[in-house]
Structure formats: C-alpha cells, structure tokens
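Heads up, one of the protein chains got dropped from this complex, but the rest are sitting where they should.
The letters A and B name the chains in turn, as written, and every chain counts its residues from 1.
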Amino acid sequence: MTEAIGADVHVTIGGQPAGALHIQDVRLHFGGVTALDGPSFEVEPGEICGLIGPNGAGKTALFNCISGLYRPDSGHVLLDDTDLLARRADQVADIGIARTFQNLGLFASQSVLENVMGGAYHRTRSGFLVGSLGLPLMWREERRERERARGILDSLGLDHLESRPAAGLPLGTLKRIELARALMVRPRLLMLDEPANGLILEEVHELAGLVRALRDEHRFSVLLIEHHMGMVMSICDHLVVLNLGRKIADGRPGEVRNDPAVVEAYLGGAA
Amino acid sequence: MTTFFQQIVDGLTTGVIYAAIALSLVLVYRTSRLVNFAQAEMATLGGFLAWQLSDWGVPFPLAIALAVAASFALGATMERTVVRPLHEAHNELALFVISLGILVVLINVEAWIWGYQVKAVPLVIDGPAVSIGSVLVSRQKLVIVAVAIVIAALLFVLFQRTRFGLAMRAAADNQPSARLLGLPVNATMTLSWGIAAAIGTLMAILVAPQQFLQPGMLLPVLLYAVAAATLGGIDSPVGAVIGGLIVGVVENLAGTYVPGIGQDFKSAVAFLIIMGVLLVRPQGLLGSKSVVRV
Partner (left out) sequence: MSAIMRRLRQPRPRLPIPRWVNLVVGIAAFAYLLYAPLVSPSYSNTQMAMVCVYAVAGLGLHLLTGMTGLISLGHGFFFAVGAYTAAILSGTQGWPVPVSFVVAAALGWLLGFLFGLPALRLSPLALSQVTLALALITPSLIKRLDFMTNGSAGLSVDVGDPPAWSGLDKDQWILYICLLIALVAYLVTLALSRGRTGRAMKGLRDNLPVATTLGVRATTTKSFVFATSAAFAAVGGVLYTLVIQYVGADAFGLTFAIALITVIVVGGLGSVPGVILGAVFVVFVPSWASEVSPSASGLIYGVALVVFMFVLPGGVIGVLRAIGHPVVSRFHARRSTAQPPVPQEQEAGRR
C-alpha cells in the first residue's frame, strides 16, 4: 500500500540513518472520546509523509503518542527497531525524534539562541555537579553547541535575532525558530505539526521549499501534519488521511486526493 | 468509651470549622485556580471588624451582619482588582505570591490597628453545655454546627437550583466554553470571592471566643483547612465539607490516642494527610482529575 518515493535512500546524518516509522493499530481514548481508533501505517526512511484529516481527527494525538507525551491504550510505535512505547517521553529525543508543536512550543522567557540550544540537551552531558562547579567540560560543550546553534540560525536567516527573547517575535519567525530547535536535535524523524498555520501564502511556499531542501540535505524522514493542501500536495511523497481516529486513506498524494472516502470526510467535516 | 465518643464529637465540631474554611478555599479555587493562603486571615480581619463595631456600641447581631457584608465587599474587590488580571494572564506563580503578600499585609495591619492583646468577643449564645448522652457540647459549638449546616444548604441551593449556580459550575469546569455560552463568568468569579470571604468571617466571629481573637488567629486552622480541601478534592465543595469533618475527627483522635503526637504536635497529622492524599489520590476523594493538554 505504501509506495514512497525515495524509500531506498539510506543516507546518514551525524552517523545515524534516517528512521523508518512504524505505526500499528494505535488506540487511545480520553474518557468516552476515542482519539485514535487503530490506525496503522509506515513512514519510509527519508520520505516526507503528510498526515492530514479534519479537525479532531487525532493527528496531534498521534504525534503525542510518538513523542511519549500520551500513552496509547494499545498498539505499536517503532522507529526502525526501537519500540518507542517502551521509552519515556524524555528518551525519544535521544532516539532521534524531533518535533514542533501546533500551538508553538517555544520557551517564551528564553532568548532565541537559548531556545535553539535546547535542542542539544539530549546529547550534552554536564549535569548538576559539572554545572555547579563550572568544570571545563561544561564550557566546552556550551561553546560547541552554541556554535552549532548559531550555524543553524544562520542557515535559516535568523542569526540577527539570537539574543532577542522569543516572546514578542512575529509568528512566522517563531515557527522558524522552533524548526531550528528541532534541527538542533539532529533528528532521524522530524515531526511538524501544522507549520504553515497562520502564515501568509508567500511564507507557506517558502516553508515548503525549506522543508524539502532540509530533507534533501540531511536525509531525515518527515511526518507533516498540515491543513494547507497546496503545501501538502507539493512536497509530500506519501499521504495518510485520518478521520475520527481512523485511517481512511494512505498512498501517493495524487491517488489520495481523489479517494471518495477522503472527499466524503472533508465535505462531511465542512458541513 | 465516653472519652472516645467525646473525642469524636469534639472532632466533628472542630471539623465543621475546618470544613467552612475549606469551603472558602474551594470556592475560590474553582473560579481562580488559586489556593488562597490569605483566606483564613481575611476571615480573622472580619472577626476584628465585628469586635470593633460591637466595641463601638453597635448591637452584636448587627455588628456581625455588617462585618460579614464588609468581608463580602472586600473579597469581591480583591478579585476585581488584583486577582483577575493575573488569572487572565495565567500567571499562577504571581497570583500565589500575591496571596502570600496579602496574608502578611493583613496580619500586620491587624497588629498595627488592634495589637496582639487578645480581644474578648462575646458568645452568641451562653449557658451550660448541652449533654447528649454522656457527651458534652457547648452551646456555641451547636450554633457553629447549625450555621455551617445552613451555609452548606444555602450553597447547595445556589449551586444546584439557580441559573447563577449553573454558571458557577460551568465556569469551574471549563471557563472558555462557559464564556462562549454567554454565561456570566466574570460575575461568578467575583461572587465566589465574596461568598468565600463572607463564610470565613462568619466562622471567625463564631470561633473567636474560643480561638482568642488576635492577628493570625486562624493560621493553624488554615493548615487543617488546606488538609481538608486536599482530602476532599480541591475543586469539590461537598468534598471540602466531608474532608473537614474527617480531618477534625482524625486530628482529635490522633492527638489523644497516638503516642508521640500529643496535643502540641497535632499539626503533623495535617501534614501527613496532605502528603498522603496528594501521593495516593492527588484529586482527593471527590475532586476531578486535572488533564494536561499539549
């Protein structure tokens, strides 16, 4: 069923191969509300997979299951051979999963640079003892990661903002900063939750090109939730459609667009 | 055995006081998401007002009524001026620090005006203790219990039988949706603070003869009230009442029967209750589980 373009690409970033995500029969409910009703699909290494569906379909809930913030009632979530459901939420960054948040997950009180450096937390080691004694290890790590963060900010055209507090910047900029932080994690799987939401058309095109270019450069897999159909159609190799927690379509963008079930769900959702 | 029953009844009558203050805490928490540590001191201030008025020659029942009304106004004003902006900014830490600040301000203002000399507040009812079987209860305590029952009944009617009560419950459950439905959320917030302050003051006046009216009079009670609200569920009015009674009884029995606790270390019971409940069942007996959305 899954026919992804670029499925044979197995290029590495930082010594790690791009990850294949394997979702199987994930179920999650909140009281009487069924958020996820057993969807299964695969994201092939290096592909951009779009995850679409009407409001309340369970897209964000699935992201939260992958990143360990929600515990599904049953099902399997694997990145390559690693069982993500057996890990705590604070361990998934180390496995190589980075994400952005639908409602922005930046730390408002911290500077842009600090926000981006947050992405290096999982691979740096200086803890309380090293930190409180100000040992050289800490300063070495700080310097190294600060340079990396600056490099990423630079490549996204944000370098002039590094010492600004995140609060008070325009939405489009904030979304880029959040993306920069996710890149800082050095992901094998990058998950973006509605990155185009709130952007003007021009910015959306720019963002689409950027996501594609980043994937081409770093060869990570991308799972993209997006309501902006133009963006989804233009960059996704593969689309999965959820409705009411269930998968209703899965395939190449062109095929999925004309699937009667999808048309029905969107029209039904709009009515 | 007689002492045992006496202890239970004493515990219940003390528990009524904890329940009342816990009820105030819960009312405020439901609308403002703040455990207002100044609540008990606001009540003490009301006690001082009543004493001052009656000292000036105002008849005691009228003094009580005026003090309760003034407390209502004070609580409502506080909500309108200080609490609302911070609540709307979701600045819980600031709100909490301010409630501590208000606690300190109130204690010191009371001390400045009235000093630490204990004020003699008259009993609302005098006469020998009533005996129920072998158990003795003072008349004032019976009045306290009766008043508490009336308060609970009135609140029940307000919550369950009026449109305003419906708005209060809706606002406590889900403020944004309640607003969308056009319910008077802001008014319920103000009213909750007013009612909470009024209940506290009424109780403070009634317990003042026995607790000795001075600044900080109800600080020890605050601890038990927090324990009671935690046990019952910090957002459940019924829970607060039940929690208050349980805490009153447990504290009294532990003070008498558990070796190593004794009368002057009873506060440890409150500490253990709070810690225990929060660990085993953080939402308390009747409270609702809090959900975190991402």
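The rule is short, and it goes like this: a residue touches a chain if its C-beta (ideal position, glycine included) is under 8 Å from a C-beta of that chain, and two chains touch if they have at least 3 such contacts.
In this text, all values refer to a predicted model and were calculated from it rather than measured experimentally.
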Full-complex contact with the absent chain, from A:34, A:82 or A:110:
A:110
Using the definition of touch stated at the top, determine which of B:12, B:28, B:107 or B:121 touches the missing chain.
B:107
Which one touches the absent chain: A:23, A:79, A:152 or A:174?
A:174
Option touching the unshown chain, where A:22, A:59 or A:99 are the choices
A:99
Options A:45, A:119, A:195 or A:245, residue touching the unrepresented chain
A:119
Over the whole complex, note the residues of chain B touching the chain we left out.
33, 35, 37, 82, 86, 92-94, 96-98, 100-109, 111-112, 219-220, 222-223, 226-227, 230, 264-265, 267-268, 270-271, 274-275, 278-279, 282, 290, 292-294
Contact with the hidden chain only, please: which chain A residues?
67-69, 88-94, 99, 101, 103-111, 114, 117-119, 121-122, 124, 126-128, 131-134, 138, 141-142, 160-161, 163-171, 173-174, 181, 185
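Keep in mind that, in the parts below, only the chains that are shown with their structure count from here on.
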Based only on mean CA positions, could you tell me how far chain A sits from chain B in angstrom?
48
